[in-house]
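Only a single protein chain was left out; the remaining protein chains are all shown in position.
Per-chain residue numbering starts at 1, and chain names A and B are given in the order in which the chains are listed.
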Amino acid sequence: MTNTRLALSAAFAALLAAGPAMAELVIPNLSYRTGPYAPGGIPYADGFNDYFTLLNERDGGIGGERVRTIECETAYNTEKGVECYEATKGEGSLVYNPLSTGITYQLIPRATADGIPLYTPGYGRTSAANGKVFEWVFNYPANYWDAASVAIRYLLDENGGSLAGKRIALVYHNSAYGKEPIRTLQELATKHGYEFVEIAVDHPGQEQKSQWLQIRQQRPDYVLMWGWGVMNAVAIQEAANIRYPMENFIGVWWSGSENDVLPAGDGANGYKSLAMHGSGMDYPVYAALKQHVYDKGLASGDGDQIGSVLYSRGMYAALVIAEAIRKAQAIAGTAQITPAQMRDGLEQLEITEARMAELGLPDFGQSFAASCADHGGPGMGRIQQWDAAARRWNLITPFIAPDMDVLGPLIEADSMAFATENKIALRCQ
Amino acid sequence: MLYREAGDFKTSYAADGQTFPIAFDRRRYQAVLVLAFGVVPFLVNDYWANAVLVPFLIYAIAAIGLNILTGYCGQVSLGTGGFMAVGAYACYKLMTAFPEVSVLLHILLAGTVTALVGMLFGIPSLRIKGFYLAVATLAAQFFLVWLFNKVPWFYNHSASGQISAPERSVLGLAVTGAATAPWAKYLVCLAFAVGLAWIARNLTRGSLGRQWMAIRDMDIAAEIIGVNPLRAKLTAFAISSFYVGVAGALMFAVYLGAVEVGEAFGVNKAFLVLFMIIIGGLGSIFGSFAGAAFLVLLPVLLKNLLVDGLGWSTALAAHVELMIVGALIVFFLVVEPHGLAQLWRLAKEKLRLWPFPH
Partner (left out) sequence: MPDQILFALEVTLNGLMAGVLYSLVALGFVLIFKASGIFNFAQGVMALFAALTLVGFQTGQVPFAHLVNVLFGTHVEHFGWTMPTLAAIAATMAVMVVMALLVERLVLKGLINQAPIILFMATIGLAYFLEGFGDIMWGADIKRLEVGLPQGLSETIDAATFAWFGYGFFIDRLDIVAALVAAALVVSLTLFSQYTRHGRALRAVADDHQAALSVGISLRAIWVLVWSIAGFVALVAGVMWGTKLGVQFSLSLIALKALPVLMLGGFTSIPGAIIGGLIVGVGEKLFEFAVGPLVGGATENWFAYMLALVFLLFRPQGLFGERIIERV
């Protein structure tokens, strides 16, 4: 055993030492291209990589420094996530975006101790929006609780401002991720007087007959869904099977990609989901991507995911990170920034509509400005609807703001509990 | 030439019955211990501790536990993930309820709680045998995971159902939480692994171990010669679960720090630990270590080789990695169905006769 260990250690040392010198901006990409959630992980990772490739090819990087993305396969597994984090952090990684709520919880204490920022747009720990407690974690522009509130706001608008007496069901992935919105929806139920029904689906969720029979029998007015992976596709299929009115079925943004609706075919027509950004190829940035990335054969993966919802989301995350690097470079006055300077950049980041248009993505995401206390952004979301005939998502509302009267205290309470538990002194006072 | 009984004279029964009867073996074992306790802690960095050594030691503990049940007592169990979850959640509840008590004690207590739960789920083994029992233990696996996911008391009503290990220290040094030094994590796990392996080795050599093996080889015959199957099977379940529970507690508190039950302790974990003992060798403590090392190190090594070394895309590397692991499992079984431990044993036999095999 000792001998194997020694041999291995020699092999490792050789491999680790082979890494190139640190003369670039290192962005690890903790992705998953295998395992049960691969269909979601692949487009996201591709979009993330392609945007940085574009910056390298077109602009020679950011502020003259080339960006190096290190991809590491996590298979959505926390242990592999830890391995990836430890393997990449020594390379001068600036920020982590693990695309998994489980791995995020895992990395929050580690990254905080190591002084490396975490950026978790639209997932992760919601109460990290409170920058007073979570110095190193950022989850703007929107998080799960925002999503729940936006969905209810939308339904309020649909119903002339009142949901009293309505019955709203939540079909959720029975995990940390799926349980996130429950407390918000309960609070909102007391405020708006709707009846709230929770329906859990266990991982992986290939069999949901009982859940959908329950829905068929109880006839809720609306169904919300917090699903990921195969669960989404099955739920949409089953909803179509029981002839549930699709326009009353709203998924969170992780339940609103092409992967989820395509298997159900025409049955999915009219299904709605939240969106924190646009999708499709109708943005000027794709012309640049085509010229500098796709046509040169530099596209990440098979290049068959371009323009899909999750590809767009990966690209959006990369864009925000790139803008934060620019900001950090401006503050620090140097192109080669450290993770601590990256944190300052993330904290003072401001993204305006004008800037988004300049980047080739007009009317794509919301404008926001972070601050020391606010790491969560405005939390707005839009509603998109699936058109099965045209095979595309159509945005049907402008950005809707969440109900901060309800969310504010919840975030405060949860983050303060974390602060007391871990004896964290509050910042930004 | 060094590996000989010759010249190594035993003058007492104790010396004659010791674990390592050959002097060279004994010294090698001592050298490994000195290296592990005295040298490695000074060399270990974050990557080595968190990605390689700590998981290896924790899986080794779990594998010893399962080996007691499956390898020595012959009861195949697929409930390992669930029992690890019991250890983790018991440890979490104890850590948050009694913050002033040492976390090491909590880990041992978590093992004890798991032992009780394991005994409960071991009762059906008196009637159900073989693969039927294996599948029946899956009931424990799925039920326990569901329970920890559903009952908010277990995760102190946190918003998402995640449990996170608070920072605790031993002798003023942090051993859980983010501030823990890599060598402290490693030493805690090493101490548990070595201590538990030592106990397991001696238990299996003693009367209890012989009872287990009698049950494994043929339970009816064992009953006839006076082994009480109830006692033997339930002690095997209890002690095995104790080990698995300690492994679960360490995995949560020291290694991962934050855990989500369905993800960290799902049925895959049960299979993984079972692979370890079969590849390592059923009924062998060394085999448990070897199997854990094989399945923890091989994927990491392959990943480093294929992605960093050859520059393949991560997706392709991950798929090739699965194929290689699968093919190696089959290959090892075809070459040596009794696992790495048997290869080791054969190597030692050869070594004794070397260089004059006739």
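Here, contacts are C-beta pairs under 8 Å (C-beta built on N, C-alpha and C of every residue); 3 or more make two chains touch, one makes a residue touch a chain.
Keep in mind the model is a prediction, meaning the values are calculated, not measured.
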Among B:A179, B:V320 or B:L351, contact with the omitted chain is made only by B:V320
Contact with the hidden chain, among B:A23, B:L104, B:L120 or B:L138, goes to B:L138
Hidden partner sits against chain B at residues 76, 124, 127-132, 135-136, 138-139, 141-143, 145-146, 149-150, 218, 220-221, 224, 267, 271, 275, 278-279, 282, 312-313, 315-316, 318-330, 333-334, 337
Where chain A meets the left-out chain, the residues are 33-36, 38-39, 42, 174, 198-202, 204, 206-207, 209-211, 213-214, 216-217, 229-230, 233-234, 237, 240-243, 259, 262-263, 265, 267, 297, 302, 304-305
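Here, only the chains that are shown with their structure count from here on.
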Chain A to chain B, mean C-alpha position gap in Å, rounds to 36
Per the touch rule, the chain B residues reaching chain A in their complex are 28, 31-32, 35, 46-47, 50-51, 55, 146, 149, 159-162, 164, 166-167, 177-179, 255-260, 262-264, 266, 286, 289-290, 293, 297, 300-301, 303-305, 307-309, 313-315, 317-319, 322
Chain B partner, complex, touching residues on chain A are 1-2, 4-5, 8, 11-12, 15-16, 18-19, 31, 33-34, 42, 71-73, 75-79, 82-83, 86-87, 89-90, 101-102, 105-106, 108-110, 112-113, 125-127, 174-177, 179-180, 183, 202-203, 301, 414, 421-422
